[in-house]
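Here is chain A:
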Amino acid sequence: MSGYNFAYLDEQTKRMIRRAILKAVAIPGHQVPFGGREMPLPYGWGTGGIQVTAAILGPSDVLKVIDQGADDTTNAVSIRRFFARTAGIETTTHTADASVIQTRHRIPETPLRADQIIVYQVPLPEPLAKLEQSRAETRQMHALAEYGLMHVKLYEDIARYGHISISYDYPVMVNGRYLMSPSPIPAFDTPKMHRMAALQLFGAGREKRIYAIPPHTDVKPLDFDDHPFRLTRAPQACGLCGARDSYLDEVVMDDRGGRLFVCSDTDYCAGRQSMRQDEDAAA
Partner candidate 1 sequence: MSEHLLSATGLHLSFGAIWALDGVDATLWPGEILAVVGESGSGKTTLLHVLSGRSAPDAGLVAYRDTEGVAHNVHAMPAPQLRALHRSDWGFVHQNPRDALRMEVSAGGNVGERLMAQGARHYGVIRESAIDWLRQVEISPSRIDDMPHTFSGGMLQRLQIARTLATHPRLVFMDEPTGGLDVSVQARLLDLIRTLVARLGIAVVLVTHDIAVARLLADRILVMRHGRVVEGGLTDQVLDDPQHPYTQLLVSSVLQA
Partner candidate 2 sequence: MRPAHPEVLRTEALGKSFTLHMQGGVTIPVLRDLGLTLRAGECVVLSGPSGTGKSTLIRSLYGNYRADTGRIMIRHGGDWVDLAHADPRVVLAVRRDTLGYVSQFLRVVPRVSTLEIVAEALTSRGTPPDEAKLRARSMLLRLNLVPHLHDLPPATFSGGEQQRVNLARGFIPNHPILLLDEPTSSLDAVNRDAVVELVAEAKAAGTAILAIVHDMTTRDAIADRLFHLTPLREAA
């Protein structure tokens, strides 16, 4: 597309963002401020993620964008088209075929590889924000690794509900040093971050923060010795592909309370369905 630089942002801006990314990779889990630009979509629609993606894309990259696991939602479709037009790159919906995956609120079920990068859209990068209003104070807490307060939140959960009730954006310790918000992915996805082969980048547009988890880095959910982090998942199998290991969305089917549990990862689900058909055909 003429009139635009490759991947929309000018090269100076991309360099600035790359510097922030490099710093973020060097200090896993630490929030690095960056000069976030105005993007042609509103805050909350992935402006942070888009800027990170724009800064790392090359002409040979293949981009996949998901929103809540789906490739076909408005947000995913428009971001994919945005880069297809401004960078002229190839896009895909297949996790395995993508070199860069931008995501909102999910990690694909298919394990990511060392030659892939996942970019998370982050609304609220500061995990302590809800507990401590002062920015100066939370920065201080990060600097000194004073994270007792986060455990107070977990304590309150157990005292109130008998278990840790955080079901998404589950706070994690990165590389044993920084407390980090994994963005609003379900707690179900949190273990996938641990020692992931792919580079994980996080962009928060409104808050103008970038952070990262380098490949094979320890990512540990916060918990108590006697209340360890536990995976939670709806007990059903996917109504379309039968998967029992994937994260499920609950879909209301009719006005009579009929509902269906289906994989939130549409690519994963489609892949399993076509495999089934192949097996059926073979049989």
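By definition in this document, a residue touches a chain if its C-beta (ideal position, glycine included) is under 8 Å from a C-beta of that chain, and two chains touch if they have at least 3 such contacts; residues count from 1.
Regarding selection, all candidates are chains of the complex that A comes from, given by their letters.
Just so we're clear, the structure is a prediction, and the values are computed from it rather than from any experiment.
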item: Candidate from this complex that touches chain A, chosen among 1 or 2; value: 1
item: Candidate 1 contact footprint on chain A (complex, rising order); value: 140, 143-144, 146, 148-149, 151-152, 155-156, 158-160, 223-227
